[in-house]
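Structure first, then comments.
With one protein chain held back, the other chains of the complex are shown just where they sit.
We just call them A and B in the order they show up, numbering each chain from 1.
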Amino acid sequence: MKRSIEPWVAGPLDRFVAESGARVVLLMTSAGQVVAQHGFTRALDVMSAAALGAGIMASTSELGQVIGGERFGALVHQGTELGVYLSPLPMPDGQWIGLVVFGRDTSIGLVQLFFGQLVSALADAAPVRETRPVLAENFEADLDASLRALFGD
Amino acid sequence: MADNVQTLTARLAADPTSLAFLPLGEHLRRVGQLDAALAVATSGLARYPHLADAHDLLGRIRSDQGDGDAAFDAWTTALRLQPDHAGAHKGLAYLAFRNEDLPRALRHLEMAAHLEPEDPSLAQAVERTRAQVAGRSTPTGGAPLEPPLDDTMPGTILVDLDGRRLAGSLHTPDGSEVSDGLAALLAGVSQEASRVARLLDLGSWECLSTEGPDAAMHLLPPTPDTLLLAVGEAGAPPGRLPLVARRAARHAQQWLERLG
Partner (left out) sequence: MSIEESALAAIADVPGVQGALLVAVEDGLVVAEMVREGFKSAAAAALSASLWGRMRRAALAGGQRPPRFLQLEAEHGAVLVVPVDEVVLAVAVTTERTHRGVLRLRLLDLGGKGAE
């Protein structure tokens, strides 16, 4: 199951899933707003994963500041059967985050390789528009709207 | 092998009566230089018109050239000169198979197997053909059930891009059938081979070969919609299996064309 809020994200996301063999993909803004997903079946899981992914990236970034201003890149957690790849995704209107879950039928090398291509494809496909700051009071409404778009009511 | 060609050519030049034309013609045929092979064979035949081996060589060359009638003439001449010539029986079996005359193919295969009992591929071919003769209730009138793969061929399968077997079969040394399990994986292998070549800017992929402790494998696409896998003995000269596989691919192309 694949859904995206921004239609121009769908093509690059499809290609990434096909090439990398990823099982689950979540693209979100750095504030945790979901942009697109592949492989989730329940809205609740998307919500939790987005919040946790954004939280991990924020914590890692803070940790980098604390230990001397280092900017960390992607994180990889390799389990016995599944691996998780969490990476910043630079976009023209700010930073997004990509969360990818992959199995033993592919490899972190392939996921990284095609994630790089996804970043380029999204940057090329993104329409130029004014950036809209994410306000705390709008966050919940935005999130609800995102989830409705991704999963329907 | 280039050295071998030079040696054979030099030997023939030094002594035109030498029988070196036989291995030289066969080598040229195997590497696909059919015109050169034909020239060597016909000049040898001019000197040795009663030599069955020379007619057998001519039959193989004519067969590779797609001239079945000339090949038939050459092999029947070989048998007239030497009725127990196994190569000529194999050649005629191949032609009969190609013409869907399975009973005749079986007769020649049985004779060849009787003459060369140490060749397991012949025994397998007899078994397969026997099963087909027994299993065929009505003549199909269409393409043969199996592509007419060369009788010196190791295990070979032809599969479509969905990993479904079209022809051929593969067995482990203990006799287990592994054709369909392997065929199912080949589609993914070819997709990956294609992706590797494309993303590393190497153009389109042409073939993939492996060498292992138990066997060597050579995979190539005879047509855009099919894959042919040849499996040969471990430790065989590394250049041999690709040659054999390319010949099988040519046969497979012809077979697929006839299928339409």
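Structure notes:
Methods note: a contact is a pair of C-beta atoms (placed from the backbone, for glycine too) under 8 Å apart; a residue touches a chain by one contact, two chains touch by 3 or more.
Note that the structure is a prediction, hence the values are computed from the model and not measured.
If you put the hidden chain back, the residue from B:A13, B:A46, B:A131 or B:L199 that touches it is B:L199.
From the options B:L22, B:V40, B:A125 or B:L170, the residue with contact to the chain not on display is B:L170. Only one of B:D73, B:E100, B:D160 or B:E211 touches the chain withheld from this view, namely B:E211.
Residue positions on subunit B in contact with the hidden chain: 170, 172-174, 176, 178, 181-182, 184-186, 188-189, 192-193, 195-197, 199-215, 217, 231, 238, in rising order. Against the chain not shown here, subunit A presents residues 78, 106-110, 112-113, 116.
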